[in-house]
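Shown below is the structure under consideration.
Yeah, one chain of the complex is gone here, protein chain that is, but the others are all in their spots.
Right, chain A next:
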Amino acid sequence: MAKMHDTPMLDELTKGPWPSFVTDIKKAAEAGNEACADLLGQLELSYKDKEGHWKHGGIVGVLGYGGGVIGRYSDVPDLFPGVEHFHTLRVNQPASKFYKTERLREVMEIWNNRGSGMLNMHGSTGDMVLLGAFTEELEPIFAELTQKGWDLGGSGSALRTPACCVGKARCEFACIDTQDICYSLTQEYQDEMHRPAWPYKFKFKIDGCPNCCVASLARSDCAIIGTWRDDIRIDQEAVAAYVGGEIAAHGGANGADAKLDIKADVIDLCPTGCMFYEDGKLTINNAECTRCMHCINVMPRALRPGLDTGASILVGAKAPILEGAQMGSLIIPFIKMEEPYDEFKEFVEKMWDWWDENGKNRERIGELIQRLGLSAFIEAVELKPIPQMVKEPRSNPYIFYKEDEVPGGFERDIADYRKKHAR
């Protein structure tokens, strides 16, 4: 029987309409789970002290891998022995987080037998996060997981577990095979994921369209975002049905009875002003369209992305530490993403080589690009600079030239100059 602690503050979090993690963990504690009981006890103490009670890390892990496990020890183990060690294992999730219950139960069973029974579904990177194991259980857990066909994700200065949106599995907007790209990159780069060897972490996230449901553009060093380069497909009959109020606007996202005002909601909100509605017909000047998705979002039955699909690649997004937050910068406006994605992988490897060679310890690729310049990066990955890569050209006059770009080079003789110009 687990020893239950008094948790008056946490008990306040069992109230209210949103699901309560306290209620859930308490039930498990009452059923005899000691880690659950002691986690609540220690958390209550943190609520009282307004300070956390975990020591950090310590190096723990599984043999052969440099990551996938985050070490954690309680700083009050005498009070809460059930969470004295509380290490985390990151388990690589199936792409886009569909689960067959039979397979998920394999993980749950191992975790019930050898861990705390608590987990995050899912961590911010994408992994299933098994929360709270003792050091001596780590190797057995890893062995049992791999025997069942599950593997650990990435941590440390390594490739982090790639993640993707639901994509073509259940979204009509998807322009690329998000799951397959995610799976292919994960499999191809197992070594990069499990054996940290880089300046810092590196993340891939894959979104099927510019709506960016997995926030690739803000949260991954390399964002792969589905797009198209032909025309938006228009079904004029469905347009008429929207105009006539027969279909709810925005797929019902603003209410199942929301009517579409084609001028106010579509034409006037198109950021490029490239849409026209005249004589009951919708036209789009596709040459001006920036594929922002707005019109498609609000009229999903009438409009669809084009058929010549591929991806835009943006590099360098990261959270604030150190130089400040960055979003990804557009590096490849359009690339076909077809299995086995060789062209894309070649680009990736060039990018990694450059970062590996030039990056300082704990420097994300986005910061390295800032430090050495976007031009240097573009040169390293052997691309040609084009206007699509920037919002605007430079406005400062500090243009750097290399010696071989200027006729005659930089070496000059002052005597030649003085022949023409008195001192």
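Just so it is clear, a residue touches a chain if its C-beta (ideal position, glycine included) is under 8 Å from a C-beta of that chain, and two chains touch if they have at least 3 such contacts; residues count from 1.
Criterion: contacts and distances are computed from a predicted model.
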item: Name under which UniProt lists the unshown chain, selected from "Sulfite reductase, dissimilatory-type subunit beta", "nitrile hydratase", "ABC transporter permease" or "(2Fe-2S)-binding protein"; value: "Sulfite reductase, dissimilatory-type subunit beta"
item: Which of A:Cys36, A:Cys222 or A:Ile262 contacts the chain that the document leaves out; value: A:Cys36
item: Listed residues A:Leu89, A:Ala158 or A:Cys212, member touching the removed chain; value: A:Cys212
